[in-house]
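Note that this complex is displayed minus one protein chain, with the remaining chains in position.
A, B and C label the chains in the order they appear, each numbered from 1.
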Amino acid sequence: MMTVFNIILYSLFAILVGLIFLGIGRKVAARVHLRYGPPFYQSIIDVIKLMSRESITHNFVMDLGMVMALTGLIGTMLYIPIAGHIAFESNTNIIVIMYLMAIGHLGMAMAVSASGNPYANIGVSRALTMMLGYEVPFFTVMLGLIIYNQSSSVMVINLAQAGSIWNWNIWQMPIGFIAAEMALQAMMGEKPFDAMIAPAEIASGPMVELSGRYLGLGFLTKAVGVFVETALIVNFFFGGGTSVITFVIKQLEVFLIAVIFDNIFPRYKIEQAVKFLWIFPMGLAVIQLILLAI
Amino acid sequence: MVDKMLMMILIPLITAFLTTIILKQHKVVWTLFLAVSGYLSYTLFTMYGAWDLTWSIELGYKIFDSNLVLSLANNPLGWFFAFFASVTTMLIAMFSIAFNDDKHDSKTAPIWLILIFANIGIFFAQDWLMFFGMWEMMSMSSYFMIAHGKEIPAKAAKFYLSLSLVGTSTLLLGIISVARLSQTFDINASIDSLINLFATDYNKAILYIGLFAVTFFIKSAVFPFYMWPSKAYAESPDDFTPFLSTVMSKYGIYGIVLFILPILQNADIPALGQINEPAYILAVLGAITSVLGTILAIFETDMKKLFAYSSVANIGYIVMGLSTLSIIGIQGALFHSINHMVIKSAIFLSLAAVIYRTGEREMHKLGGLAYRMPLTFMVYLLGIISAAGIPPLNGFASKWLIIQALMSQNMLFVVIAMIFASTGAFMYLFRVLASVFLGQLPDKYKHIKEAPLLMAIPMTIIMLLMLAIGVLPGIIMKPVNAVLIGMGYDVQEASWTTVHSAFSNSDLNVTNIFYIFMAGAAIALVFYLFSAKSVKVTQDDNYTAGELPSDWGTTPERFNFSYGFYQPFKEMFNPMMDLISFDRWMAAFGKIVERISNGLSVLYTKSEGAILMLYIGVAILIIGGWII
Amino acid sequence: MNSSLFLIIIPLMGAFIALFAKKANRLMAIVITLFMEIFSIIIYLSGKLPVSVEIGGWQPPYGINFVLTPLSVGFIILINLAAIISLFIIRGEKSYQFYSTYLVLLAASNGIVLTGDIFNFYIFSELTAFGITALIAYPKDRKSTGAAIKYLILASTAAAFLLIGIGIVYKTLGTLNIADIASKISLLDPLTLELIIILMLTGIFVELELFPFNMWVPKAYLGGTASVNVMLHGMLGTAGAYTITRILLTMFTVDGSGLLVNVNIANSVIVIALLTILVSEIAAFNEKKIKKVLAFSSMGQMGLIIFGFMIGNEQAIVGAFYLVVANFVAKTILFVLTGEFIAMSGSGNWEDMKGIGRKHPVAGLAFVIGSLSLMGVPFFAGFWGKLGLIQGAINGSAFMVVGIVIVLITAIIEGIYFLKIAHTLFLEKDSDREYLSKARVHSIVIAAILALAIIAIGVKPGLIESNINSATDEILNSTSNYIDIVFPRR
Partner (left out) sequence: MTMLNIFLLSSTSLIFIGLYGVLTRKNIVKILLSLNIIETGINLLLVAFGYVENGEVPILTSSESLKNIVNMVDPVPQALVLTSIVIGLGTTAFALGLTIRYYKTHGTLSIDASDEEEVMLNE
């Protein structure tokens, strides 16, 4: 019973934090653009609004896919330790997290593809290509962590950094951290790696046919996704956190770096993006791996 | 009491002849086929644990100064593969009854039965001669099976046949070499003698292993022989493709586990990292196989070819798992072999159902079939979720084991290849989903019906099987561990829910993932249900930036993005792929042989050369007698 | 055992009678051949073998003698079997010339096997050349006439070489008796020996279809009718295989080793055998005319057999004998069926034979079985030959191992083209093609029986093991098994 309660609590927490992050992101972006920007809770309002509006669906696959997307990301989130706390007893395996995340992507892709809009399909095709681009370097960095700690458990990696700030992996493997940051940028779909969304080019790609509840679910998915991705980085490189507050602040920090980069870079074409990801982050990650292996 | 072992190989054979006689009654024939595979599955089920069951026949041919004996013996490893192969075959057979109607009957049941006969023989062979004999039977019958009396498939099958024949030739050479060493054809004795050979003559031992390895690689389509599946799978009868992909791609794996693995583990080979050099080569080949398979699958537009390459990639995973030489890796590889059987039968059967209804294999000509064939769609969806290795379905646990094993052996770059391949898998798996099942439904497929009941039943069973194995990996892991114990490895009995890895604190409770997934689904559903209702619109009712397809000179039907789905990706990799295309090399080689052949043929038709050639022959004899 | 003369006399007499027997000549030929087959089987089973028959009461080496051993009588059985089959599948020949020539051919090929005298061997081989030339030329068309005359010229030239060789043998050893020569061969000085071997091998290699002596082969097979093909392959080819055992492996060998007295020549014969295999299989690879494909394959199999015999150890010779039997049976099936298929489709190209296997599944299946046996697939007769050969070769020198690699490579090519053709039979018929006739039932029955024999030998090679072992023993210990038979008093 406690577990069920925990799961609900963690999920809601992640969604809330994720949404607020998105709001803060918009605010920061506006400030970079020299605008005032919406309030930080704007995203929550948006989701509520979207959920309460009527929407259009093309077929049952859309519903199925959107639910699957959120499911996957919530499931992923439940495997991630937040400041040393986990929703239920598990070994917080990195590979499980990576693969569970994929089901969210798959669900999302399926839903938008079912709409039959070519823009959506182009977006999905780009997103999946991009995924191949960032997953490999990101995983290579994680591989270094796994080898370093001789464990594939996030919790273990987290605990190994406890104590002094100098125990953080960011100091142990700075090259890997830079690679992971670049991959993270692509993972969150921020510029310069946002070819799959590209509003001016393919009408927001995957989101083109989403409206109402579907867009709302998409927002939630995105929020949880942001939470998961930043939490991973924090767990890997910033030593997790002593309390939930410090953890979330570290997450925000990671997120804001991404948002700022997002706002100062133009967009790569998809093949340029993938090439970039396979040359720079991948190269750095491999260097890091070799350094660790020696 | 009639010998169980003998019955097992005789019944398919006899049925094969029986079905030849009544070939026109396709319903009866395919039902008989189902009956045979059901019988085999049942017999194999009862044979579990009876490891002393043997059957042998003396041939009256003297070799190594003793009479030659062909023998079959029940053994854990063979049983493992044979049992799951039979179960898969049974499910496919059920599908085949419905598939082979008047229009689609491929009339291949007899050959398939011979193939099943060879299948049992390969897995239970006790000596190399039996193994080789059954291997050849399998190669030849599968040639006829793939060609199945049609012209274009015959071309693909020719490609397959040439590689098969290369394989059987090297296998024969290897068998004879090794048998000469051990003075017997017994498989276990030959393993021992090869292990001893490693101590004395390293290079020779590697050569002998290489001869076997080439055969196994060819049959399992490991690099550099990764090309044939795309041709053979695509052109073979649609209900046979699952068999080809699930069962037949495992022969090479079986051979590696049976023969090469014990040698690499026990022989005195200088270590390279945590494993040894041959194992590293194996790992690298596996890695290249899976990467190439993945990239080529992403390129493909024909859905059967695409999944052929996907099979190649999966074989790559299995080979990587085996190459770790660790128990976790072998567990993962065996587990993944079975998972691959289940997954690929789900995928290929659903595709066969699609082809059965539409008669189309090119993906961009299809679309939107999920709305007409929801069950097929669900089978396919769960199939690809498994194939991508996403929890909570079955593909995950085995992939996880393989990755863990690779990481614990510090085979870092191989892991990266594996990650590349399994991420790339999303691309091609989704591509078929998007192009065939999602998107715009073309007008001519508006009235398509769901697959017939007899097809739906096996597909549903496989779907449930995937889910069951995904939730309780012990269903497969228990037999896997029993096999490993039977082979003399030091492993504990597997648990139903948890898989273990070499790292600390990384025992994975797979069932929990399912619970968590369900919890996530519940929360997501709450959000979904508490939001406002939606209205359904037609499929053409799309956002088109304010323009109609007719404005761009196209039709609504073509308002779809499915051809050249990964064009940028393809452009990135094309130059590289062109360079290493084994396909082209082989075609060029074939052309050269053909040219020489034509030249020789002309030589034989020119008569003025006859006397000259006679004198040349005399000259050869004279020079030979003088010099050589 | 003087009655063994009947094996030659009866067909020769029949050849004359056939000139007068107007319509009954086919029946007579069949009766004679059947009688000879039964007679030779009786001799084989009589238990009186081996025996040397002195003709005219003159003792060898002065007189002419026949040597009846399990090996030679075994080959006689095969030759007569092929003869019967070739008679059964005759299509339309009624004239006396055909049967008369056929009976001469039969007598001559039996003579090649039976004779213990090298000059008689020459005469009989000339006679077979006449016989087969006449039979090839029998269709009287352009193709067959051209093939016949070319074969005749080549065979005559080769026979000249043989005759010179025989003359030198007589000059140096003063004898023409094979057994006598065999016992004295090591007395010769190496150069003369080499000269003799080269001359005589040239003579017999033309009939053995070895490259580069075999330019006549594809034409002859193409020119002849199906039954002549069976004769060419089953009678001449089998007699040729016997020639290897007798001339190469008895006359020119060091006793008990199975190896040629002159190692250099032995190696060049192996080179020639391997060249034959390679050239013929590659030539067959892209060939469209099915008869030529089979002709090339015949050449390849012959090369394989000689390779096996020349390896010289026990396993290889056992393997070679298995190959002789398997090749005999399998090729006979293919020639019989090919004749039917060509008559049905009205074309010599295998690509035009689509759908025949669907119409006549038994014939198609028999074709597949024959092909698989030739490829050396396990559980078919040819495999045991290939196995013995490889096993023998791998125990030999590195040179032999290279040979084995070549054999295996060509087996790949052979497999491709045979199964390609076999599968073509099962393709769907082109809608615009009609079959000219139906396949004849007795041909298919013959093919089916032979196919069953292939499977029987393949699954249970022990069926003919004792026969093959005695033959191998005879070759490996030719002193006790051959020379002592002819000269018991020495």
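Simple rule for what comes next: a contact is a pair of C-beta atoms (placed from the backbone, for glycine too) under 8 Å apart; a residue touches a chain by one contact, two chains touch by 3 or more.
Just so you know, these numbers come straight off a predicted model, no measurement behind them.
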Given the contact rule set out at the top, which of the displayed chains would the hidden chain touch in the full complex? B, C
Looking at C:Leu12, C:Ile41, C:Ile55 or C:Ile123, which makes contact with the chain not pictured? C:Ile123
Consider the whole complex, including the chain that is not shown, and state which of C:Thr157, C:Thr192 or C:Asn395 touches that chain. C:Thr157
Residue among C:Phe6, C:Phe88 or C:Tyr170 touching the omitted chain: C:Tyr170
Over the whole complex, note the residues of chain C touching the chain we left out. 119, 123, 126, 130, 133-134, 137, 140-143, 145-150, 152-153, 156-157, 160, 163-164, 166-168, 170-171, 176, 219, 222, 287-289
Over the whole complex, note the residues of chain B touching the chain we left out. 598, 601-602, 605-608, 611-612, 615
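Keep in mind that, in the parts below, only the chains that are shown with their structure count from here on.
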Chain pair bearing the highest count of C-beta contacts: A-B
Closest chain to the overall C-alpha centroid, by per-chain C-alpha centroid: which is it? B
Please tell me the distance, in whole Å, between the geometric centres of chain B and chain C computed from their C-alpha atoms. 44
Between chain A and chain B, centroid-to-centroid distance (C-alpha), Å: 35
Can you name the residues of chain A that touch chain B in the complex? 4, 7-8, 11, 50-61, 63, 66-75, 78-79, 88, 90-91, 93, 95-96, 99-100, 102-103, 105-106, 109-110, 113-119, 121-122, 124-126, 128-129, 131-132, 135-136, 139-140, 143, 146-147, 150-153, 155-156, 203, 208-209, 212-214, 216-217, 220, 269-271, 274-275, 289, 293
Please output the residues of chain B touching chain C within their complex, sorted ascending. 20, 23, 58-63, 129, 132-133, 136-137, 140, 143-144, 147, 149-151, 154, 157-158, 161-162, 165-166, 169-170, 172-173, 176-177, 180, 593-594, 596-598, 600-601, 603-605, 607, 609-611, 613-614, 616-618, 620-628
Interfacial residue positions of chain C with respect to chain B in the complex: 146, 150, 153-154, 157-158, 161, 194, 197-198, 201-202, 205-206, 210-213, 215-219, 262, 264-265, 267-269, 271-272, 279, 282-287, 292, 315, 318, 358, 361, 365, 368, 372, 377-379, 383-384, 386-387, 390-391, 394-395, 404-405, 408-409, 411-413, 415-416, 419-420, 423-424, 426-428, 459-463, 465, 469
